[in-house]
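Just one protein chain is left out here, and the rest sit where they should.
== chain A ==
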Amino acid sequence: MMGQAMRGASPALACWLLSLPLLLLFWLGLEEQGGLTLGLKALVLPSFEDVDQLLLHYAWWPRLAVALLAGGGLALAGVLMQQVLRNPLASPTTLGVASGANLALMASTLLAPGLLVFGREWVALAGGGLAVGLVFMLAWRRGLAPIVVVLAGLVVNLYLGALATALLLFNHESLSGLLIWGAGSLAQNGWDGVTTLWPRVVIGAVLAWFLLRPLAVLELDDASAKSLGVSLKYLRFAGMGLAVFITASIVSVVGIIGFIGLAAPNIVRIAGARRLGERLLWGTLLGAVLLATTDLLLQNVTGVLPTLIPTGAVTGALGAPLLMWLIPRLRLQGNRAPQPAAVLANRHPAPGRLATRLAIGLLLAVGLGLLLGQGVSGWYWLSPENWSVMQWRMPRVLAAAASGLMLAVAGTLLQRLSANPMASPEVLGISGGCAIALILGIFLIPEPTNGMLVGIGTLGAFATLLILVALNRRSGFVPERLLLTGVAVGALFDAVRSVMLAGGDPRGQQVIAWLAGSTYYVDLTSAVVVGTLAALLALCTLPLTRWLDILPLGAATTRALGVGLNRARLVLLVLVALLTACATLVVGPLSFVGLLAPHMARLLGLSRAHHHLLGAALVGMLLMVLADWVGRQIIFPYEIPAGLVASLIGGAYFMWGLRRL
C-alpha cells in the first residue's frame, strides 16, 4: 500500500490541495465554539453542564465524523462499481441504489413499519439491491455496455421516483419526517450514526482490499480475464454486492447524498490514479474530504436561513455541472454501429390492418373516457349533449391523447436516432428542466396562475435545450452524449425537489400533485392548442422517415447514403425537444409513454420508420387515454394522475418485456 501511495503522488497532491479548505473550515468551526483545546476536551471528556461542550460532543464532532465516513464510503462504493462495470459513470446514485433504498424505506414506513425494527439498513439494502438488479436485467442483453447501464439506471431512477411520488401524493404527512432524511441532511444528534456506520464502512474497505487483486483483472477484457482463471460472474457479483451494501448502510443513516460516489473516483482518475489500488485509496480519502468540506461550508452558510438545506441535495446540485463537464471528456464508443438488437419480433404482415385495430381501440378508449364515470350516486353513462360535465372530460381526454401522441413520437425519434432501447424523452433532460422551472415558479411567484406556470415551464424547457445544443455542438450531437446530459439535469431536479419538500412548506403538496403528472389542469382552450400542436409536430416527422430508416444503421452507413449527419441529428433533436416540452407541460415530467410506446409498436411487429411512428403514436394515445380514465375512476373522488397510472402500467409491461429488450 505504501509503495502505491508513493507512486500516486499526483492524486495525493490533489487530495492534499482539496484538504486545505477542509482544515481551514475545521479550525474556524472549532474557534467559533471555544477553540481547539475545548473541542478536543468535549470530544473525549465532555462536561454535560456546559452547553458548548454538549453541542460539540453530540452534534459537531459526530457530524464531522459522519460526513467523513459517508463521503469515504460512497466514494469507495463508486470506485468498486466503476471497476466492476468498467464504466466511469457508474455510481451509487446513477445506478439507482440510493433511490431504491429510499423507496424501500418509504414503502415500509407506510405499509410495514414492523420491518424497520429489524434495522433500517436491511430494508435499504433490499431496496438498493433490487434496484441494481433491475438495472442489470435491463442492460444484460446489451452486454452491460456503459451507456446502456447508465441509461437503464436513469430509467430505473425515474421509475422509482414516480413510485415515490405516488406514495407522497397520498401520504404526505406520514412521510414528512422521511422527506428531510431523504434529502440527505448530515445533522447529527449523538454518536448513533457514527457507531452504525464506521464498522460497516471499515468492513467494506477491508473486503474491498481483499478483492483488490481479482478486481484488477477486470481491467482486461472478458476473454483475457477468463483465461486467467477468474470467475467473472462471482467476481462481479461480489464487487457489486459490496458496493450496494456500503451504499445502503450510508443511505439508511444519512439519506441520499448525491454525486460524491461519482465525483471522487473520477477526480482521482483524472489526477492520475490509474491502478485500482490507488483509486480505491485516494478516491475514498477524497470522497471523505469532499463531503466534509461541503458540509462544513454549508453549516456556515445556512445558519441564517429559516429552511434546512440538506447537504446531500447540495452535493447533488454541485454534481450536475461536474457531470456536464465530465461527459465530453469520457471515451465512449461514439459513432459505432449498434448491435443488431432490432430483430425483436417478426414484421407484421399487414401493418395497415394492425393500425386500424389500434385506432378502433383508441376510439373505444376515448368513448369510455368521455362517457362513463362516477357521480354523486355511483356509476353512470353520460349523454353526449350534457356539456356541463363534458366540459371537464373533453379537455382531459384530448390532452391525454395529445401528450401520449407527442411522447410516443418523441420516444420513437429518439430511439431511432440513438439506436438505443433505453432512450426516452425523459432521459434527455428536457422534462427535468421544465420541472425545475415549474417548481421554482410555484415557490417563488406569490400567486402563480396556470398561464404563468406554463410560460415558466416553457422557458425552463428551452433553457435546457440550449444547454444541450451548446454542450453537444462540437461533438456533432453524438446521441450517447446527448442522452447523458439528461442524467445531469435529473440530478439537479432531484436536488431542487428535495430541498423544497424538506422544508415542510404547504405548497409542497401542490408541487407533488403537479409532478405526479395530470391532465387535471387543462382547460378546453389549452387542450385544443396542445392537440393542434401535437398534430402539427407529428406531421412534421413524416418527411423525416427516410432519415429514421437510415440512422439506426450507424454513422458510417448514414454518411455513405448521403445524409448530412449533424443536420439530421440537430433537426430531430429540436423536434424531440419541442414534443417533450409540450407534453411535459400537460402531464408532468414522469410518464413512461415515451419509452414504452415505441417498444410496444416494435413488439407488435411495426419496424419500418413510418409504420413504427404511426403504431407508437396510436399506442401512446391509447395508453394515456386509458391511464387518464383509470386514474380518474379508481379512487373517485380522489384521483391518481394520468402520468403516474401510465408509469405504473408501463412499468409492469416493462418488467414483462425485459427478456425481449
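Methods note: a contact is a pair of C-beta atoms (placed from the backbone, for glycine too) under 8 Å apart; a residue touches a chain by one contact, two chains touch by 3 or more; residues count from 1.
Basically, contacts and distances are computed from a predicted model.
S.K.: Which of the following names does UniProt give to the chain that is not shown: "Iron complex transport system substrate-binding protein", "Acyl carrier protein AcpXL", "Sodium/proline symporter" or "NADH-quinone oxidoreductase subunit M"?
M.R.: For the chain missing from the view, the UniProt record says "Iron complex transport system substrate-binding protein".
S.K.: Quick one: which of A:115, A:528 or A:649 touches the chain that's been left out?
M.R.: Going through A:115, A:528 or A:649 one by one, A:528 is the residue touching the chain not shown.
S.K.: Going by the contact rule already stated, which one of A:181, A:477 or A:592 would touch the omitted chain in the full complex?
M.R.: Of all options in A:181, A:477 or A:592, contact with the hidden chain holds for A:181.
S.K.: Mind pulling the chain A residues that touch the left-out chain?
M.R.: Against the missing chain, chain A presents residues 48, 51, 54-55, 58-60, 113, 169-170, 173-174, 176-178, 180-181, 185, 187-192, 303-308, 363-364, 366-368, 370-373, 375-384, 386, 388-394, 398, 446-450, 453, 502-507, 509-510, 513, 518, 520-521, 523-525, 527-529, 531-532, 636-639, 641.
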